[in-house]
Each structure stands twice: as C-alpha cells, then as structure tokens.
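Everything below concerns the one structure shown next.
The complex is shown incomplete by one protein chain, all other protein chains being positioned as in the whole.
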Amino acid sequence: MTNTVTKEPLNYLNHETGLWSWLTSTDHKRIGLLYMYSITVFFCVAAILGLLMRIEKMAPGQTIMTAQTYNGMFTIHGIIMIFIVVIPGLAAVFGNIFLPIMIGAKDVAFPKLNLFSWYLFMTGAMLGLYSQFANGHSPDTGWTFYVPYSAEASSNVVVALTAAFVLGFASILTGLNFIVTIHRMRAPGMTWFRMPLFPWSLYATAWIQLLATPIVGITLLMVIAERTLHIGFFDPSLGGDPVLYQHLFWIYSHPAVYVMILPAMGVVTEIFPTFSQKPVFGYVPIVFSSMAIALVGYFVWGHHMFTSGMSYESRWFFSFLTFLVAIPSAIKVFNWLSTMYGGSVDLKPPLLFAISFIFLFTIGGFTGLALGSLATNIQLHNTEFVVAHFHYIIFGGMGFAFFAAIHYWFPKIYGRMYSFKWANISWGFLFVGFNLLYFPLFIVGIQGMPRRYFDYDPKFQLGEALSTIGAFILIIGLIGMITNLIYHSRRGAIAPANPWHGVTLEWQIPSPPPHENFDEIPVITHEPYRFDHPHTN
Amino acid sequence: METLFNQGSNLAGAVDRAFIFIFAISFIFTIGITVLMIYILIHFSRKKNKNPQQFSHNTRLEVIWTVVPLIIVLVMFYYGWVGFAPMRQVPKDAMPITVIGKMWTWDFDYGNGKISKELVVPYNRNVKLNLVSVDVNHSLFIPAFRVKEDVIPGYNNYLWFKPIMKGTFDIYCSEYCGLAHSAMLAKAVVVDSLDFDKWLADLQVTGNLPDHPGLVVMQANTCLTCHTLDGTKVIGPTFKGLYGRKTTVVTESGEKEVEANDDYIIRSIEDPNSEVVKGYNRGLMQPYKDKISQEDLQKIVDYFKTNAAK
Amino acid sequence: MKNHDNHISSDSANWTVLLILLILTTLSILAIKIHVGAFTVALALLLASVKVTIVLTYFMHLKFENLLLRLMVGGVFLLFAIVIAITFIDYYFR
Partner (left out) sequence: MSTTEHSEHIDSDTGKLGMWLFLFTELFLFGGLFIVYAVMRSKYAADFHHAALELNAFIGATNTVVLLVSSMTVAMSLTAIQQKKAGKAMGLLLITLILAGVFMVNKYFEWGHKFEIHLYPGSDVMKSMPHGEIMFFGLYYMMTGLHAIHVIIGGILLTVVIFKINSGKINAEHYLLQENSALYWHLVDLIWIFLFPLLYLIT
C-alpha cells in the first residue's frame, strides 16, 4: 500500500501502516482483523488434519497413518477447532469489529485489555500447537481430556491443558469487555430494546463466557495438579472420582456450545432483515430466546454423560432440560422465516449462506434432540452420529454463519466488493460437499460405528468412503471461497458505504470505517430495524 | 446373518419407537422448513416483490410456535424416558456376568474362575452385566441390543438385557481409551439355553490358574495389548517363539540381524526405540526403563525361555 | 447509571461491621464445640453466608450501588447454588 498515489480517504486500515502499528493497535476493528487472520490460519491447519483423518478412514485398516497418529490428530483437530476457532470465532472477530459500531461507540470499554486478550489468545494457541509437536508425542486424549486416561497418557497433555486454560482466560476477558461495553457505551437514545440483535446475542454469549469458563479453568488446573503433584481428585486409585471430572468439564463445555452458536444466530438475524428489506419479525422474542438459551443452557450439561453411570434421577432431569433448551432455538428459526416472509428477498451470497445455516442448523438441532432423548442416546452416544451432529451444528451452523458474516460485512471491512459469481460457485461446492461429508456419518452412527475409531468394521465402509469424497468436494469450495475473498480484499471494485441498504449503524458510516468510527456520536431515536423510514444513503 | 438394524434384545423395541418418533418429526419439520424457504425465495424474490411488507410481530403466532414445539419435545422426552426406564430396572432373576474392561480387551467372568473372551449368553434369559474397569474408562456397547454403559474404574456400573434373537453380534468399546481403542472388540453370542449350559460347563477355568511369574509381570504392564502369545501380530511382534528368534532390527546406523537372547530382550524392553524390529514403527512402544525392576525383567526373560523358538 | 454521589462510609460504621463479623466468627467456632449434630454443616455455612453478605453489602459497598449490579451479584450466587445443587442430585441419588 505504499506506492498508491491516489489519495484514499483516511480509514482504520490506512491511517497508520506497518506490522508494528497492527500489533500494538488498540482499535477494536484492527484487533478483530488480527483475530480473523490468526483464526483463519488455525482453521486451515485443523481442517487439513480433518481431511487427513478422512483419508485414513477411506478404507478399514491402516491406510496413511498409524493409530497413534490418528488419535493425536483428532485430539488436536478438536482442540484447535473448539478452543481456537469456534469459541472465539464470531465474537472475537465480528463482535470486535462491529459491536462498538452497532451500538454507536468509538471503541470497546477496555481497549488495552482487548489487545491483551488477543495476545493471550495467541499464547494459548501457540501452546496448543506446541503440545502437538514437542517431544514428538502429541496428546491423544480427545478434546475432552477425560480422566483417568488424560492423567496417565504419556504425552504432552499438561501443555495442551495449559493451552486450553490460557485460551479460556482470553475468552473470559473478551466476554467481560463486551458486557461492560454494552452496559456503559451505548449511544445516547439507544435503550436496551433499541439495540440491534447481533449485540444482543453477544451479550448473552459474554455472560456464558464469563460464568462458565472459570469452571473449566479450575478443572484443567486440577488435572494438571493430578499429573504433576499427584493430588488425586479424579484418580480412583487415590479415592478420586472420574465421573466428577466429566461433570466439571461439561458444566463448562455444554454452555460453550452456545458460546459458539449464539453469535451465529445473531449474525443471521442481521442478514435476514437487510436482504428482505423488512424489520426483524419478533424482536422481543428473539432477545428473550437468546437469554433463555444462555440461562437454561447452563443446566443441561449432564446430557453428555447419560451412559456414565449417573444416577437415574439425574438422567431424566438432564434429558428434560435438554428438550426445553430446544424451544428458544425453535422460536428463532420461526422468527427468521417470518422475517423473510413478505419481504423483498434478494438472494445475494450472504443470504445464501444464511439460509443454508437454517437448513444445516435444523438438521444439527434435530439430531441433537435424538441425542437428548434417553433411550436413543444409549444407542447413539459416542458414535459417529454425535460426530455428525456437532459438525452439522458447529460447521454447518457456526461455520456457515461465519461465511455469511464475512460475505455480509466484507464491503464494510475492506471497502471493496468480492465476486458474487465466485462466491456462489464456492457455496455450491461447500454445501454439497458438506452434506456428503457428514450425512453418511449419521447412518453409520445409528448402526453403531463408534467415534474416535482409527479402524472399523468393513460393513461401515460405504458410509465412511462417501464421507471422504465429501471432504474433497468441500475443500474445493473452501479454497474457492478463501481465494475469492483474499483476492478481492485488495483488488475488488470499490464498494459503496451501504451496498445492501442496511439500516443498522455500521452501514451509516463510510467503508472502511474511519479510525474512530463516528465523527459525531449518533443519537438513536427509534428501534433498529425500520426500513420504511427514508434514511441516509 | 446379522443385518444392520437387528432388534436383538427386549429393550430394542422401545428404543426404536423413540427413534422413529423423533426422526419422523424431524423429517417433517426439516422438509417443511426447507420447502417454505424455497417458496419464500421464489415468491418474494426482489424481482417480483419490490415493496416489502413491514409487519414485525404477531403475538398469536409467537405463542403457537412456542407451545407446539414444547408439546412435541415433551412427547419426545416421554418416549425417550419410557424406552430408557426399564434399562435401569434389573429383574431379580437376571444372570450376573462380570465384564472386565482393560486396555484393550474384554474379559467376561462367569464366576468360579471361568473367564471367556466372548460374551456367550442364553437365548431369552435375563442377563445382567456388572461392569468393571481395571485401568481407564471404557464403554461396553452392543448396538444390536441397544445397550451401552460406561466402564469406569472405581464405579460399579451395570446394564441388563434379554436376548431375543440368536446369532453373533458385535461388541465395541465406545469410550476412548488410548491407542488401540478401535481394536477393543468382542462378540456377543446368543445360544439356546441348553447349549449355553453345556458351553459354560466346558469353559476352562482360567481365572485362578497360577500364571508364570513373568506372565504376571507382563499382564500388570499391559504388554499383552500389543503383543500376543499365540502368534498373531497385533501392534507389536508376537511373543510366541521369541526367545532365540532371529530378527532384523533397524538402528541409528542401519539394519542388522540379531538373535533374541537375554540381553536383547531386556534392551528391547528398556529402550525399544534404539533397535526397532523391521516393519514396525518407532515410538509405539514406550521405554520401560526404571518402570520394571531388573528382577521382574529377568522373570519376563525366564518366561520367554519357556516357549523359545524351536 | 446514577452513582455520581459516591457514598462515603464512616470509620465508625466500618468498626461496627468488623465487630459484627468477629462476633459471627466466634459464634461459628462455638457452634462446633456444642455439637448440634447433623446441622453443624448447615449452621457453619449459614453463618459464613451471613458474613459474606455483610462483607458484600458494607465493605464492598453493594448497598450503595445501583440495583442492576446488586441483581447481578445475587444472580451469580444463585446460579452457583443451582449448579452445585444439580451436581449433587447425581451423587445424592446414587
């Protein structure tokens, strides 16, 4: 960007240049981009591991790697994807970039803390990678670190645990920052119920991050203590209780899945009204369903432990609450559909990804119900059905929402436009590849194929092989999409400030936004989604 | 012939009813939502519909789509619960069998020192499995019977069923338990009551035969999960006829041929990665230096001598 | 949020609070000595909770904070209580 002669107006991307100015910037937009770039790199690494696992499973028996390698691989794949990619994911990237803008603030409440979180995040992420390669022994416990195995396995489990701990801390600080920002920094006139729904979803998310993450923090510390100091909280030979570990782990990790999906829901809730030019249907129910998911989601962790020998009473209790937590999700789905209904629907790439989100999330969610029901969970627990469930809901849900978000806000972030044609083609590959990759796993899962299996019974081969083919199709779509975006972030046509005729605040400022977002802090006089008022642009 | 969706036990029917109900509802809603979306995309597309309507709420609709799903999920919960409840109520007359899970095999203990590698059960009789783990978490999973419970050290978990179909069924370990998790398999064989009694009577008493001290050491160190005694190759080379065997090993400086004598065997245990048997991967076997005493190492070697290469 | 008129608590008020806390501490030690049987745990926890509430309200000035923050603190404690209770359901019925 040095030899451009044309004078671009100053914005957050060009008002200062050089790597150093990025690494020390406390501008929320730049920090958001830092997260985006680092997360993308980690995503590619973990995705390639996923592909390698699929190749290994092309046929029964050993094909390209040993059992040890495979076990290490799904562990690190899971750790990266969960702790580094999807938990920070939307909140840290788009939350950082757009939360302050959407509520009419110049930055988050604690900008320095925000930068510090990113450094913590990177430290944790690096530790995670290091654990994979140090001493030639990758941890092979699965991302769940179940004891006693994780307390005995002779590998770098402690490093991996520390990594997860540090990442958790980064996530807590981000959540804390967002809550304070939302409480204290809203523009004048922006009452709680005039706040757009993406910030609302971040608000619900942030509470989970704040109140659930410390539990996994202390749990991981306990496992570390168990390994290094021989305190046997979970070790049965010292009187400890392995199932108690599972409780503590899932007290965090179930709410964590809502940390992944809530911002995704928030994103699509922004996209549907814009591309239908119609107000969000049921603003208030959507707000309350977010909060309800956050609250009830806190009490259902036991559904991951239905076969662990938990007491009968707990089992039906957790199953019952699990079903209740599906209701707020249902409310959201129906409200989204009604938002589009009667609108002027424009099928641009962001909307394309957003409706694929609904489709994939619905499948993922319904299979979640099959898992939440006691009788069927007995058959499905720890089979590849679970693997398919969470890939549908995480990758199909949160992942596709991420894709939707980047296609939606890309012109705002870079001030340029990507190619719609390439976006649509990539979408085709992604969508077809995705379903081919994961749908067969539902079937083999019901038939009893367990997860984390390096080798398998030949009777499952058809499903497994189809799934591998799906992975190859998916990869084409991913590469296509990433190339399209990277290329056009520099070379794309200059985008107008408000290409989609959105009405939330971020669309009322230039693209890319100026360094301090607003010349003048806006004063809000009405609800967020009003398309009938003639607005600027 | 085992088909894919056998209902091998008395519990399977109710589980499958829950499956069918949940999947049917899911199917209807997923199709419905998809069709509606496509309809919206076509019917309200910007080309056709330039003037979006501006309605934004409807309380009656909100109530409907809160209450209807609520009722549906409650029914789902009910089906799941009804299918599950009997699983925890073991009939008094159930025949107890102790299942011992260890890295990475299953032992089925019929009492009186009778231990089998296969779970043989009588047709149409209630069976209770007591689940015991000697090391880490495992999980006993018999898909055809729709039963699964975790096998957790320090816990007395259990499950029960009544086999209602004769044949041989797969048993999997479905809780990750380390390297050979996917090889921790067994078979459940359902036979006539009479055949079962005969089989049990013929089952060798192995449980309380005194083992060779070397073998005991190896069992305690889970060597036999990677090495077999009967000549089959699992993760490491078999121990059958090890002593005195000529083996090609790969070292830092290249390949060489060695004869398995006392020294070599002890080296291979204490520091397996310096001389790796050709065709196997370095790093699979952990060094046991300082983990097994010299005394015990000698016992192992002594045991190998009892079935040396001919 | 209001709170511009920051409340200043007087030294004597602080002394009083300390005195009450010390009395409660003595009570909880005495309670152990007189063996109220199965209720000792409950009693000890009850006394501790009272002390914690006092610290929160006076030393930590919660009394003078806005309602929202007070609700948050209450909610967080409640949430934690529920989590412990739910975990306990499992162990109690086992």
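Things worth noting here:
Letters A, B and C mark the chains in the order given here, with residues in each chain numbered from 1 onward.
Everything that follows uses one rule, which is that contacts are C-beta pairs under 8 Å (C-beta built on N, C-alpha and C of every residue); 3 or more make two chains touch, one makes a residue touch a chain.
Since the model is a prediction, treat every value here as computed from it, not as a measurement.
Although one chain is omitted from the display, it touches the following shown chains in the full assembly: A, C. Between the chain not shown and the residues A:Pro60, A:Pro111, A:Gly428 or A:Pro510, the one that touches is A:Pro111.
Summarising the interface, chain A meets the missing chain with residues 15-16, 21, 24-27, 106-107, 109-111, 113, 172, 176-177, 179-180, 183-185, 210-215, 217-219, 221-222, 225, 229-233, 238-241, 244, 247-248, 251, 515-516. Of the residues in chain C, those that touch the hidden partner chain are 1, 3, 6, 8-11, 14-15, 17-18, 21-22, 25, 28-29, 32, 35, 40, 44-45, 47-48, 51-52, 55-56, 58-60, 69, 72-73, 76-77, 80, 83-84, 87-88, 91-92.
Assume only the chains that are shown with their structure count from here on.
In terms of their C-alpha centroids, the spacing between chain A and chain C amounts to 37 Å. Computed from the mean C-alpha positions, the centre of chain B lies at a distance of 48 Å from the centre of chain C. Centroid to centroid, with C-alpha atoms defining each point, chain A and chain B lie 31 Å apart.
Annotation for chain A: residues touching 2 or more other chains are 243, 312. Contacts with at least two other chains are made by no residue of chain B.
Interface residues of chain A facing chain B in the complex, by the touch rule stated above, are 66-68, 71, 136-137, 140-142, 146, 148-149, 152-154, 236-237, 240-243, 276-285, 307-309, 312, 315-316, 319-320, 323-324, 326-327, 330-331, 333-335, 337-338, 340-347, 355, 358-359, 362-363, 366-367, 369-370, 372-379, 381-383, 446-448, 450-457, 459, 529, 531-532.
Considering their complex, residues 1, 68, 76, 79, 82-83, 86-87, 89-94 of chain C touch chain A.
Interface residues of chain A, counted against chain C in their complex, comprise 183-184, 211, 243, 247, 251, 298-299, 302, 310-314, 317.
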